[in-house]
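All protein chains but one are shown in place.
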Amino acid sequence: MTAFWWTVAALLLVTLLAGLIRIWRGPNPADRMLAAQLFGTTGVAILLLLAQAMQTPALNDVALVPALLAVVAMVAFVRRARPEAEEPE
Amino acid sequence: MIYLQYLLVGAGCLFFIVGTLGLLRFPDTFTRIHAITKADNLGLGLLMLGLLPSTESLPQALKLILIWLLVLAASATASYLIAHYVKAQSPDALPHADTTSEEQD
Amino acid sequence: MHFFVSVLLTGSLWWILTEGAQAWWIGGPAVLLASYVATRLHHPDSQRINWLQVPLFALFFLAQSLKAGVDVAVRTLRIRPAINPGTLYYRTSLPPGTARYLFGSIVGLFPGTLCTDFDHDQVILHVLDTNADIAMDCRRLERRIARLFSLPPAAIPPTSLNKEAQS
Amino acid sequence: MTTDFWFACIGAVLIAMALFTFIRHTHLLRRILAFNIMGSGVFLILVGLAQHQRQTDPVPQALVLTGIVVAVAATALALIIFRRFYQLSGRTELDEDQQ
Amino acid sequence: MNLIPLLLVIPLAWALLSLLLPRLPIGLLALAGIVLQLGTAAMLWNNVQVHGASSYAIGDWVAPLGITLVADGLTVTLLAMTALIAVVCAFYAIFYLRAYEKERRYFWPLFWFLLAALNGIWLAGDLFNLYVGLELLTLSAVGMVTLSGERHALAAGLRYLYAALLGSLAYLLGVALLYGAYGTLDLGQLSSLLDANLMTQLALALMTFGLLMKTAVFPLHSWLPPAHGGALAPVSAILSALVVKSSFYILARLWMDAGDALMPVSAAQLLGTLGALAIIWGGWQAFRQSEIKMLVAYSTVAQLGYLMLLFPLAIGQSQQSAVLAWQGTMLHLLSHGFAKAAMFLAVGTLVLAVGKKRVVDMAGISAKMPLALFAFGLASISIMGLPPSGGFNAKWLLMQSAIQSGQWHWVAVLLVGSLITASYVFRVFSVSFQKDADPQIRSTHPALDLSALLLAAIAIALGFAAAIPVELLTLPEDML
Amino acid sequence: MNFWLPLLVLATSLVAALFIFTLPEERHALRGSFNLLAAVVKIALVGWMIIAVANQQTFETRFTLMGDIDFVLRADALSLLFAGLSSLLWLFTTIYAMGYLEGTPQRSRFFGFFSLCVASTMGVSMAGNLFTFLIFFEMLTLSTYPLVVHKGSAEALRAGRTYLFYTIGGGVALLVGIASLHALVGHTEFVETGVLRDVSPDLYPALTAIFVLLIAGLGVKAAIVPLHGWLPAAMVAPAPVSALLHAVAVVKAGAFGVVRVIYNVFGVEFSYQLGVLVPLAAVASFTIIWGSIQALRQSDIKKRLAFSTVSQVSYIILGLSLFGPIGTMGGLVHLLHQGIMKVTLFFCAGIFAETLGITRIRDLNGVGKRMPLTSAAFTIGAFGMIGIPPVAGFISKWYLGWGAMEAGLHWVLGVLLVSSLLNAAYFLPVIYRLWFARPAPEWPDEQIPAGRFETNPWLLLPTVITAAFSLGAGVFAAAAWSPLSWAELIAVREYLS
């Protein structure tokens, strides 16, 4: 049973890391933020799986936090990001 | 029961993979938003469903659901916000005309 | 009234969070505080939810988001992503306020749609596939939301579809 | 190789990478990032090393919690000063050759 | 009631007070508090002198579970010095800050947090607690540097912050390794446990690096001059007199605790060499500066170099030589504290009066500001290491140590340092005596001169009363 | 009381200095009266001590500085010789300076440092061990710097730099010497006949090196060639400062230090054993001759006097290195005599410059008629320098020569003779000009004094008194309280105990 949770968690970790590619390649800031958003959701999923795999229900509380706060970074981005100046100073 | 759990969790995982694939394959920001929002939320939902039988109490189960709902609400809002942002960035052309060309670093 | 509902909701939330340990001596004040905050932040003229409609709406929502997930999965897994994105100017009858904005955000979880902006009574949607009958889905969602907020169903104005599709 | 040991090693590599960046780059924001990652590396070592082949140790965990708070305070402070500096000067780095 | 925690409670309480009640006359309030603290420090000093060193388990949890504070001869001396310098700087600041309406509101809370951090560091007996104390110190010090919000101050503050943070992390990494190796953070326990192995030595090397960074020892000093030279005068005084000493204090304790076994003589010689380079380079730079506050700031860089001589003189040498080096270094720390604070205060008054910053702007100032200049002169006697002054006695002890251990090259360093110091100090004087200049000055409050004079007088008085601190410095059972 | 008296003596000038520093610039009267009062009190105190010491009493202030180092002020016969000179001349120079600086700015600073300088000198004289000596020796350096640069002109600042360069360098040498000595033998208390008698021969080389270091350090202030460079440069200072530097404070402190090192640290006999005295005598002799030759070449009055000092101070050192009681008496008594005579000469030079604007020797033609009292004082001083009886200088040279004979160093006689001739060669022309040359139609820059005296009485009075002293010390050399008998007292205690 635990082996399965671990396998799935590892798979999810792979997809998570694959998301890094999008962060790296962009091309524009919104794409990168989008990938970060993916990190949040996938992270929640991994945390839930780890809670099962490691027999630590307290991890559900940990999962609660990114679920709650992942959006804050996105909000900060859309509210405060400023399009980059076209020309260097 | 346990197989149902496997099935659900496995399916959930699959949707995550699909979401990421979409994120990587789709050509522009808007379509990527589509992919990631819809696939991941479904993935998380299925995974949560799969985990539900393993919970020890009702509140614990409800907490899982709560987490999912929070993620749902957050993604729904975030998807709107980012789409809105992207549109505001390039109001004349929607969808953005340039986003298909990948910038190489 | 609204405060009362808030207390109920936050109270059950507290119950869930503490997993039944309850600890009301701290939970009580916490719930009251949260409810107070909820009331303070609540926009006075926003529409009220008809709580009886919630389960029904939830079912509809679940079905639609399942459909959306599968839809997008199928499109993704094609060798060449099967998409045909475009813009849809959807005229909504929902009045400005909670209902309309709920529509805007929830539509993003529905098959092939993504709200990008509101313009007067138009909702500007980005659609994954301009060939699909998006307007139909939207209208159904709109009706459900109207019911959720006990709003009178209004005449549905025609919707224009941006034909400048691009791949 | 235990989990604790593995992550302690990762911590060591993170520190080295961050230190290199800290030395090489002059952009103040990047240095803040490097500082944070270096801090994370140190924290990993603190917890990982203490727990390696011993039981779970609450003390280093508590220390790291304190350390995280301090790091946040320092980061926030650095950002605030940096932003004010940028506002006044339009520069994102210090004049390095000033003695 | 035990006095040790009071030294933490008073500054913290006053920090809150001045933060929460900015409308009160916080200057006067601060003075009351600092006098109270001075009294407490003095009483503790007396206690230690009479009854010997004592320790205090916070929260009634003894080490290694809890945190233990230690008050020995060195600690109480440093506490007394801190309180004394702080009381004068506070007095000075009350009048000085009249010209700085905005800064005044935030100066006091930061001042108090800084004092709390300093007292905490002097008393600390726990490695991690020292880290937190260092961070509190750094942040409040950086805050004080940037108080004016001007561009150069911000740049200086950033440079300082980055260097200090890097230093903290290096230190913390060392702490992490030591905890990993020995499972305790208590200094007292560690000193008996430490043995020579790669991890311990790496840990100590890292901690040394971090602390050297924070002490601004050559070549890691570049952050110091802009920070100390650019801040408001009372801030510069506190930074140079006290703040940089705190990290050196930790360093010295570590090395002395770890002892000869762990610290190779070559490393000690290396540190001494860095010190020597600091003395020469800092002195040379001080000589070259055009701004007078920068001159004083570079002087700090040079003077910190003398502290480094502790290591080659104490590590791997005879007991007698080590004791002399220890006493000399700590006496230098004290007298430099008083003298440098006096110098910065005096220079601050001069700059305030003249309204310009460069050395050449001070032409003919001796006629207009004799007292400030006199204070500067008295202080520089100690800085130069000329008798009668604490600085001289410190150099004498160091020299004795060097001669007894046969390390004549350090004698040469000491002497060359004195000569370089004299050259930049007298540069200021010779400008100030110029007769043809007639500087326009603003009148300054006599309290400003008085404060600087007082501190300078203490630095001189240490030349006559050195026995009091020196005897106390040998008091702990055996730090060596 | 025996504990406090040395401190009290020190405090009279120290308190005066601090009081003057805090006084506003324009309170001239208060400052002046306080300064004079302090000087008088000091003379009284020193006088008391002299009487007591003559009656075998000792005064000692002692407390621990740190570890094994004490701060010691002790009044013995030798210290009172110097202390007496300083306190006496402080009074006269102060009076003179008050007249000299009338109407100039920054008098507060000047008199403050002046008093501080005297305080340091008193400390030097009463220091009971090398460490205490060093403290006051360096304090002297610092307190004289502001006096040297007092005028604030570019030239004065340059001179100040030179002065510092030399004296701080000397201080460093002294410090190294003292520190090494301390490390080598522990305490360095001044004891009659020295403390080093019983050290093992292994240390002789080291001790020789230390001796050289110490003498080099002290020699800077004592202006031994080639360490004298600062002295002529410092001539830009106001005349009372020059008087102070040459007669009382700086050069004398150096010379006095040499006395202390030879007599009370190394001990004459031990020094002789080490074989360092004869070279010292040689250096002193060279300095005497060289200084005189240089003086001959100067056309500026003060410069000539300055080089004269270089030469004259080495008489003291020469006397000391003759390792015999007679030579000692000659050297010590010259410490006093030279002080009084040189102060007279500088006072005169200052009066010439202030009243008539004369700074060069060729302008002195006929001044004797215009200023008879001043010229007479100058003449007495100059005769003393040459060694013409019955002026004090004769006594010194007589004893020096006698001492040299006793020591068997006959060549020293030659040195004395040559130097006396040279002295005559550079002083007699001046005296000739003063009295016999025809005056120029008008003086370079004459200030008509207000009173009926030839110049400001504040300037004249101390000059005349010191001239009288110079004469008196020679005429009454055999009297009980003359400098000579005091020097005899010291010599007896050094050699016979």
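So that you can tell them apart, the chains are marked A, B, C, D, E and F in the order they are listed, and the count of residues begins at 1 in each.
Just so we're on the same page, a residue touches a chain if its C-beta (ideal position, glycine included) is under 8 Å from a C-beta of that chain, and two chains touch if they have at least 3 such contacts.
Simple rule for what comes next: contacts and distances are computed from a predicted model.
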Practice problem: Refer to UniProt and select, among "Ferredoxin-dependent glutamate synthase 2", "NADH-quinone oxidoreductase subunit N", "Sodium:proton antiporter" or "Class III extradiol dioxygenase subunit beta", the name of the complex member that is left out. | Solution: "Sodium:proton antiporter"
Quiz item: What shown chains does the left-out chain touch?
Solution: A, B, C, D, E
Quiz item: Which one touches the absent chain: E:Gly27, E:Gly167 or E:Gly180?
Solution: E:Gly180
Exercise. Identify the residue among E:Ala30, E:Leu44 or E:Leu147 that touches the chain left out of the display.
Key: E:Leu147
Practice problem: Write down which of E:Ala57, E:Val416 or E:Ala467 is the residue touching the left-out chain. | Solution: E:Ala57
Exercise. Can you list, in ascending order, the chain C residues touching the missing chain?
Key: 6, 10, 13-14, 17-18, 23, 26-27, 30-31, 33-35, 37-38, 41-43, 46, 96, 98, 101-102, 104-105, 118
Practice problem: Quickly run down the residues of chain A that touch the omitted chain. | Solution: 3, 6-7, 9-10, 13-14, 16-17, 19-20, 23-24, 26, 29, 32-33, 35-36, 39-40, 43, 46-47, 50, 54, 56, 58-59, 61-62, 64-66, 68-73, 75-77, 79-82, 84-85, 88-89
Exercise. Write the list of chain E residues that the hidden chain touches.
Key: 1-2, 5, 8-9, 12-13, 15-16, 19-20, 22, 56-61, 64-67, 102-103, 105-106, 109-110, 113, 116-117, 120, 128-129, 132-133, 135-136, 139-140, 142-143, 146-147, 149, 177, 180-184, 189, 193, 195, 197-200, 202-203
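Methods note: only the chains that are shown with their structure count from here on.
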Quiz prompt | Any chain that touches chain D and chain C | solution = none
Quiz item: Which chains contact both chain E and chain F?
Solution: none
Quiz prompt | Identity of the chain that, by mean CA position, is farthest from chain B | solution = F
Quiz item: For chain E, which other chain has the most distant CA centre?
Solution: C
Exercise. Mind having a look at which chain is the central one, using mean CA positions?
Key: E
Quiz prompt | For chain A paired with chain D, centre-to-centre distance based on mean C-alpha positions, whole Å | solution = 21
Quiz item: Hey, how far is the Cα centre of chain A from the one of chain E, in Å?
Solution: 47
Exercise. Calculate how many whole Å lie between the centre of chain B and the centre of chain D, each centre taken as the average of the chain's C-alpha atoms.
Key: 31
Quiz item: Which chain A residues sit where two or more other chains touch them?
Solution: 64
Self-check item: In chain B, residues with contacts to at least two other chains
Solution: 33, 41, 43, 60, 63, 66, 75, 77, 84, 86
Quiz prompt | Residues of chain B that touch chain C when the two form their complex | solution = 14-15, 18, 21-22, 25-28, 30-31, 33-35, 37-39, 41-43, 45, 57-60, 62-63, 66, 72-73, 75-77, 79-80, 83-84, 86-88, 94-95, 97
Self-check item: Complex interface listing, chain D residues touching chain E
Solution: 15, 22, 28, 31, 35, 38-39, 42, 45-46, 49-50, 52, 59-60, 63, 66-67, 70, 73-74, 77-78, 81-82, 84-85, 88-89, 94-95, 98-99
Exercise. Spell out the part of chain A that touches chain B in their complex, as residue ranges.
Key: 1, 4-5, 8, 11-12, 15-16, 18-19, 21-22, 24-28, 30-31, 33-35, 37-38, 40-42, 44-45, 48-49, 52, 57, 60, 63-64, 67-68, 70-71, 74-75, 77-78, 81, 83
